[in-house]
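See structure below.
The other protein chains are all here in position, but one chain of the complex has been omitted.
And then chain A:
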């Protein structure tokens, strides 16, 4: 199975419970389990090759130009983490099935869990650092969803937000660091980057890249001082804590440090930062863990401590330390996941996780006691369990390191022993109590099977480390260091410094636990630093700064925001003009004709009066009509008859819509801006006008910088598109896909108008409309007879004109857009002359259907090309010869144009119809017939 498929499997598995949201826990868990098991199987099938030193890869080119390819690789390190993620994942799925209650939404839970699993598998199998970053963020997101899974718990929501803030912030830093790394290495492929140790370490970008990447790794792996999010993530359901926040996700940072070990490690900076931070985290985490009362809190801080241990080992930068780190990753995952599940079992049984309320569970929950006992002893580093082996290796490395590492590591181990023993002594030993919230009892097999298997691993790998874990640790450590390592693990190394330190730690730990009560009192008398308060203060400060910034830019005044945006655009345009290259103004100018001059004067006078008189709205509308008309004339003057036809018919419809709106809106704009504001706006407007006008002039005075594609369209319009009107052929054929999108957008716009009208006609707007007092005198005769008769005579005529314009569109100015607008105008005339109700009564097709039909017709015509084995929207045409008349051309583009036509008619009419409905609603009460119904003609308006 290829690595790509292994990564894909959990994501596929995520879909099943996601699709069946209300599915039973059994079905969801089963679906997830099958996919996880398949992925695990795929991984194991690749294991022999990997152990033989091979690197299994999948390369899927995607955007190779920017270095973003879906490259996957499976080496020893990936195999170790992959087995950990998928193996523990399988146990967690089983555990979660029995842990979740009937009331929990199992579908979403398992989906999130699988998303996480996929993202995590993606991280460890990525061979592209950009793709790794994507998976990295995905783990942050899925972790957020899982921590906040119990949405009703405030701690869950806060914890989720905090985890996301911290890890996503680190993730952002890491993106920058990884980009630097890729820049230096000249490739974003991990295997290429790893091979360039000298180049990267000698680069000036090494230190910034290192710091940024470590920021990402430390936040993710909860290293001091970013450790505070992890204990608060314990608000998540326990399977999540066991899986994400102890066994896998928090090890992503560790993984990254291990993955980039060959290029980043071995420098004084690396040792100084990584080893020190790891050591500090190990000590602080252990000290805090000892005094936690919440079972999960204790385990969380102990996880922080152990992550520090692994980080410190990686920081040492030696092969032996890396081997120890790999061994401890497995050891920690096995005993810590078991302990978390054990904590969940206790919580399930006793309904409390507070250690102060527990004790004496040994006889009540013997099985759980056995499991927790072994896992805790392993955590404490007591032989013969696997925790002992890794702790010995760690102490050996620390003793060999410079300075105080040995002593501090021993002290941290003292804490580690103490809290591990506390877990046994304070929870299980002691007298049986009377006051448990509920009677504790051992759980069913579903809950204990998972931890039991992990405990088995703890025992067997402690007794036979070489046989059980030697192969995978060797493979992983070899791929981390890039050298072939041959470590040998043994429980007994003779009496050496590490053994003495271990003995010291165990006795010290036991003594510390015996003195726990006084120690706890001492701790309570010390001042405490509340990380949450600091975090909240930082977040609050950031929010205030961001808020002030946002408010400075947009204070609710659209004018201000628009002006700012405009000035930025102008500055950008000016910058581009300054820095770009424009050839000399070589294109000769056309002579000015008297007609053009008249048109120009008309337009400028129209614009000028419009701006001066814009507050008298109806007059402004008339002036706008004049300007629009001159624009249409401009189009026809400069050889664009199609545009002129379109513009002029759109103009009519726009003016009608604005008039309908003005029916309600105030007829005058109140002057409510200061002279200063108007002066400033005029300045901005003048700048914009000069900019756009100047740019237009510059373009007009120059020839095309490079050949345009229009020549192709002119040449092939007849040959390929079967039409002589090139503009129409472009619309329905060459760029038909554009047009298809555009009519869809037009339809959506019309539906939006309809929907807005619907809401306006319900609720508060409707009540206001009913009591509407008109501010203008009404016409004496609402529907003059002359006008009515005239439009009725004109309607068939205009429909014929519309049809004619439509039919000739392919070869002469016209086409679906224009015909649609003309027919709409004709219909609107009817509405105006005879009244809304009269027209509605006679209308049999709803306009929504017209829009749908239009888009459908265009789509079907386009899809028809598939049957001819051609791509979407390929057109065909032929000529039909009928006796007596000219040959008639039939093109499939005609079907497409019909779609355009229908959609335009539908959209325009639906928009107008909606406005008319608002007008009808005004000033009438509820007794009147519904606007869309068949109202009697005379009842339209009072």
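Here, a residue touches a chain if its C-beta (ideal position, glycine included) is under 8 Å from a C-beta of that chain, and two chains touch if they have at least 3 such contacts; residues count from 1.
The definition used in the following text is that contacts and distances are computed from a predicted model.
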Omitted chain per UniProt, picking from "Stage II sporulation protein M", "ABC-type spermidine/putrescine transport system permease subunit I", "Multisubunit potassium/proton antiporter, PhaC subunit" or "2-isopropylmalate synthase", is "Multisubunit potassium/proton antiporter, PhaC subunit"
Only one of A:108, A:225, A:641 or A:788 touches the unshown chain, namely A:641
Touching the hidden chain, out of A:268, A:431, A:444 or A:556, is A:556
Out of A:52, A:66, A:495 or A:590, only one touches the absent chain, namely A:590
Touch with the missing chain holds, among A:161, A:701, A:783 or A:848, for A:701
In the full complex, chain A touches the hidden chain through residues 555-559, 562-563, 566, 587, 589-593, 596-597, 600, 603-604, 607-608, 610-611, 614-615, 617, 620, 624, 627-628, 631, 634-635, 637-643, 646-647, 650, 653-654, 657-658, 661-662, 664-666, 669-670, 672-673, 681-682, 684-686, 688-697, 699-701, 703, 708-710, 713-714, 717-718, 724-727, 730-731, 735, 738-739, 742, 745-746, 749-750, 752-753, 756-757, 759-760, 763-765, 768-769, 811-813, 817, 821, 904, 907-908, 911, 914-915, 918
